[in-house]
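Missing here: one protein chain of the complex. Every other protein chain is in place.
Going by the order they are written in, the chains are A and B; count residues from 1 in each one.
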Amino acid sequence: MPLLKADGVTAGYGDMEILRDVSIAVNDGEIVSLIGPNGAGKSTLMKTVFGLLPTKAGTITYHGKPIHGREPHDIVTLGLCYVPQVDNVFTSMTVEENLDMGGYLLHDRDIGSRKERIYEFLPRLRERRHQRVGGMSGGERQMVAMGSALMLEPELLLLDEPSAGLSPKLVDEIFDNIRRINASGVAVLMVEQNARKSLAMSDRGYVLAGGQNRFDGTGEEILADPDMARLYLGG
Amino acid sequence: MNGPESPQSEVAVADERRLGERIRATIQTRAFLVIVIAIIIAGLYAGGLVAGTSGTRLLWLTVWGLALGGIIALGGIGLTLVYGVMNFPNFSHGALVSLGAYVTMSFMALLPQGPTIWPMSFGYEFLVAMLLAMPVVGIVALAIDRVVYRRLRRTGAHLVLFAMASLAMLFFVQSMVYLGWGPDFHNYYPGRPNPALQLPLGIRVRGDQLFILALGLVFMVAIAAMLEWTRMGKAMRATSDNPQLARVRGINTERVIAWTWVLGGALATAGGAMYGLSAQLRPEMGFWLLLPMFAAVIMGGLGNAYGAMAAALIIGVAHQVSASFLNPTYGPAVAFVLMVVTLLIRPQGLFGRGGG
Partner (left out) sequence: MTQVVVIKGLMLGVSLALILPILLPPGRPWRVPGGIAAGLVLGFGLALALPAGYLSYVISFLVMAGIFVLLALGLNTQWGYNGHLNFGVAGFFAVGAFTSALFTIEAPTGIAAQYTQVVFGLEMPFLVGVGAAAVVSGVIAFIVAVPVLRLRLDFLAIATIGIAEIIRLIFQNERWLANGPQPLRGIPQPGRCLFQSVPCDWLPEWAHWIVEPLGTRDYLAFYLVIVALFVAGTYLVLERACRSPWGRKLRAVRDEEASAAMNGKRVTQVRVQSFVVGAVIMGIAGALYAHRMVAIDYSHFHALFATFLVWIMLMLGGSGNNRGAILGAVVVWAVWSGSAFLAHALDPVLGSIHAELAGRAQYIRWLLVALLLAAVVLYRPQGLLREELRVSRYLKRWPSGR
């Protein structure tokens, strides 16, 4: 049974339908990439999975149990965490407070040890622990966002364009972190503009366009498909 | 509409813009705002001296101003938290202040009147009545949210509709006060004097004013501790900072909103009761405080409770000191000037994020 399964999902903002009949699945321990042109509905799918947008048709299940129609603060208790593309940190708070908020659902006695693990995993955060996130660079914010999402030790991490707006060097660092996260047993579903890079490290990928499934397969299959390469991977 | 401009003039415009932006960047710093506000306050003191007010009297006025600032702060904390968490200016907050003052009065009528606590003018029944009124008004605020604002939230309504609904609720609650207690002015203790105490440095302050100042500080410290250390406080700050992310992190924002209303209503009641103690109860007392409260909220930075408290104290002092040479009813105008200066220089306020 897949960990996360979206089946025939239709969703959007208000009366506007952005996704039509989209289906994806993520298995335990996998990295799955969602790629496609701008406006394809990738971020909309992430938000819908996480309950930030209503599912108008179709089903979303996690461990086989339906989660569509549930509130985000409810979904996060099930073992999946989400890092939005923008506004993914509390800018008025320090790094440490952001991690505390990531562990909002934990018992107070667990927060300290979890934070310790995050600092070990992302040592740069420890140096900056008392700094306000509002004044930090894009790459550092992305790390704070990921660190906060990992506080609950999720089984599945949803990442919406983790490398957007970062310099090539930082992109490599972020991808490296994602690989390390995955290596520790966390399944990852990510939306990426850096399609080639993300597909190269993904087990599988889905190509969305115009709010619908266009193609799916393993990372290599998508990279090898001439149509996909021409249309969505920029040559 | 505009005719084609020559490339030269475009360059000139661009240059001008860059210079303008540079000037603006210098002006929009926190330091500049602090300097301008300091100059305004200094000007008010100078105005008082020029008008023949003695230095010691200006000193009392400052202490009174801090007491008034405590009242404004109590109202302003709720206003700024609602602004931060729900992102709309809640005009009905003023009416909650009035309602709180009157509900306190009604509870007092039910309680046995105890001896006066020296050096204040009131007995324990006043404090008990206020503590009883606080949750009552908090629940009224929550009920209004459930009936009005929550529906708007569900439809994802624009800020404007929230503002308008809050205007409607301002007049709704205010007319309830008029209906329930009538248009006449009231005193908590009609005819009971509260003689001024003689403090060092020639300061003459009434015991009530000291009490208001002390209670204001107690509440402020309590609120600060709550926001800093408790789960709900952190959740409030997080929701105010980024509501969507707060939900993603597992915070039940509806519950945060509910507690924000209860807390805001309760603090507004404390502010109203304090204001009623220092002046009189009038149905429009909260409307009169609305402008100073909003000034504190904007000066402190939207959603920033600490900022609102600090700004409220500044505004209270400015308000009282200006009374040394201006008709005291112009107090809201002084607050307004400070607010507009803040908006012009640094709309994110003294303690808001962004900029230098």
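Methods note: contacts are C-beta pairs under 8 Å (C-beta built on N, C-alpha and C of every residue); 3 or more make two chains touch, one makes a residue touch a chain.
All values derive from a computational prediction rather than experimental measurement.
K.L.:
Could you tell me which displayed chains border the chain that was left out of the figure?
P.N.:
The chain that is not shown touches these displayed chains: B.
K.L.:
Touch as defined at the start, partner being the missing chain; which of B:59, B:111, B:131 or B:148 qualifies?
P.N.:
B:148
K.L.:
For the chain not shown, which residue from B:281, B:298 or B:323 touches it across the whole complex?
P.N.:
B:298
K.L.:
From the list B:40, B:167, B:196 or B:210, pick the residue that touches the absent chain.
P.N.:
Selected residue, touching the omitted chain: B:167.
K.L.:
May I ask you to list the residues on chain B that touch the chain which is not drawn?
P.N.:
1-2, 88-89, 91, 148, 151-152, 157, 159-161, 163-165, 167-169, 171-172, 174-176, 178-179, 182, 287, 290-291, 294, 298, 327, 329-330, 332-333, 336, 339-340, 343-344, 347
Assume only the chains that are shown with their structure count from here on.
K.L.:
So how far apart, in whole Å, are chain A and chain B when each is placed at the average of its C-alpha atoms?
P.N.:
41
K.L.:
Okay, in this complex, where on chain A does chain B touch?
P.N.:
14, 50, 52, 71-73, 76-77, 81-82, 84, 87-93, 97, 100-102, 104-105, 134, 148, 152
K.L.:
So in the complex, which bits of chain B are touching chain A?
P.N.:
156, 231, 234-235, 237-238, 240-242, 244-253, 304, 353-354
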